[in-house]
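For this view, one protein chain was removed and the others were kept in their places.
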Amino acid sequence: MPELILSHVTRRFSGHTAVDDFSLTVRDGEFVCLLGPSGCGKTTTLRIIAGFERADAGRLTLDGADITHAPPQQRDIGLVFQSYALFPHKTVAENIGFGLKMRGRPRAAIAAAVEEALALVRLEGLGGRYPRALSGGQQQRVALARALAIRPRLLLMDEPLSNLDAQLREEMRNEIRRIQKSLGITAVLVTHDQAEALAMADRIAVMAKGRLQQMADPATIYEAPATAFVSGFIGQANVLEGRVESTGAEAVLALPGGVTLAGRGDGLAAGAATRAMVKHERMALCRAEPAQLANRFPCQVAERTYLGGSIAYRCEAAGMTLTALLPNHPLFESFAPGDTAWIGWAATDCAFFPC
Amino acid sequence: MTGARGVQWLLLLPSLLLLALLLGLPLAAMLANSLQPNVLLSFTGPALDNYGYLLSRSYYLQVILRTLRMAAVTTLVTIPLGYIAAMLLRRLSGRAGNLAIMGLTFPILAGPLTVVLGWMALLANGGPFLGPLVAAGLIGPPNLLGSETGVVISLVQFVLPFAVLTLYTGLRQIQPQLHEAARSLGAGSLSGFLHVTLPLSLPSALSASIIVFSLAASSFISPHYLGGAGQLTLTTLVTQFIMATFNAELAAAAAGLLLLLMLAAVIGITAAIGRFIRP
Partner (left out) sequence: MRFLGKAAGGLYLLLLYLFVAGPLLFVIATSFNPATSFPAPFEGLTLSWYAAILRRPEFLSAAGTSAVVAALAAALAVVVAFLAAYALSRNGSSSARGAMATLLASPLLVPQVVISLAILQLASAWGVGTGFWGLVAAHAVYVMPFALRLLLTGLARFDFAVEEASRSLGGGWLSTWREVTLPLLRPSIVAGFTFCFILSFVNLPLSLFLTSPDTATLPIVMFAYIESRIDPMIAAVASVIVLAAGTATILLDRFLHVRLVD
């Protein structure tokens, strides 16, 4: 079964460590997104898996076999490049058939595989064109078909959608997902776009500064971030700093102004400097006091930003500046700057992270 | 990839070997030869007597000064002419720009020997353009053939394409938005040029000046045909030593002197223009 295992992979460049003791298991048929800001080491990790970058330490196995030192051409890993890297002097069919030609397959078999791959990415009849005669979205599909035509054990994609415009990007998300599932192929996609990762992945590996921050399914990543970095990187959060007053299933944090917050968190110690994070859309803003919420404060609306699908309110409450994101829907109350209101959030939505 | 550095050096090796064996080694042999005694000067080598000889005779000093003067005048005339042309060409695009650049490449490829034939005809007796005016008594005979002015005119013509192409490449790399930004901030067309375009184009002006000076100082064909025996430069002097007086050691010394002066000139030009280049 094609299962990819990275254990304790490290890659240092002069001056900094791009990938730091990174371990990851991608299960058979699973779609994993490596998500992180630029410079977090996700592309280096992908290039180590593909064999274009060596690991200074650690080990890679694919399908049970050690591939740490195998040259790229012997790994049977399909790779989709950010720039697509289509061969401009070869037709679409020649591009797609290239990997099979390198494997010495007979001409007829290559032709059949190319037709199949073209059908898979819905580009029937375009085999005779040259890459530059295709649109960006079509080039993207050719790059995908070329990587898949060799029947790889693993499909790697490096920011494959970043060169497409917004509309096409959403279409291609679903398209790549559909193809991956229909082939049952194991896939790893590198991206800095959280929406892309949340929409496509079975599991997301969040990376920062060369290290794995959290590896979990999209909902867990979003709802239960393991670190302050993940909490701040996925979605937008209000951040408040204070010291732990009491620990337990429901912990209490004291802010400098004398305000206390109820929330949850692991590894907290009484008196330790700690950060509370609450997602903007988990904030309630209403005229009546929301008695069911553990954290609630009277506030004054300072700023209203109309975002179309939602409306963001910046509020001042007990020395805190908080942002609440409300759906733009008649069921929700609307406020104007200067209005007084109540702002609140549940203890379960309030995550505490040691600083 | 493992060993990528090693592979890189391996790929650079042939070109470095080519330079070392076909340029470095011959130059070393030539410079060694320039320190040896010869039919004219007997001394126990290696010593600098050949250089001392060339630098102590006013005839040879004149040759050296003439070489430097011609190259300097050529540079001072060519760079402004070429700069204006490059500024104008920069605005052309597509087909016209393409043709303009080809038009400049073409004389380089045709070679200086064919070009100089044209100058021999054009400069003799005023040539077809000035000739009729001379015949009509409107102007005196220009006598450009065999004069320093004639050589400089042909040198300017020979090096202009190199200067324009270098300056053009440099000017094209300056984002037009920078000039527009200066204009939007209240700079006039001229002060926008003086404060933005000109300073940013100085690196290419520096390379153009070095190329032009070097080409002019090392030119052989123009001084040989248009200057003749009366207007010897260091290159034609070297040929005289080899072909007429058969003195290989003095030829080597003259060549060594030329290399030394060109090196000094490159350093001088770099210092003169380089101090205006920021950062």
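Chains: A and B, in written order; residue numbering restarts at 1 for each.
By our rule, a residue touches a chain if its C-beta (ideal position, glycine included) is under 8 Å from a C-beta of that chain, and two chains touch if they have at least 3 such contacts.
From a predicted model like this one, the values you see are computed outputs, not experimental measurements.
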| Residue touching the undisplayed chain, where the options are A:78, A:160 or A:210 | A:78
| query | Considering the whole complex, which of A:16, A:54, A:69 or A:103 touches the chain not shown? | reply | A:103
| note | Residues on chain A facing the left-out chain by the touch rule are 50-52, 71-79, 81-83, 85-89, 98-99, 102-103, 146-147, 150
| What residues on chain B make contact with the chain left out of this view? | 4-5, 7-9, 11-12, 14-16, 18-19, 22-23, 25-27, 29-30, 32-33, 81, 84-85, 88-89, 98, 100-122, 124, 127-128, 154, 157, 160-161, 165, 168-169, 172, 210-211, 214, 217-218, 220-221, 225, 235, 238-239, 242, 248, 251-252, 255, 258-259, 262, 266
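One rule holds in what follows: only the chains that are shown with their structure count from here on.
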| Centre to centre, by mean C-alpha position, how many angstrom separate chain A and chain B? | 58
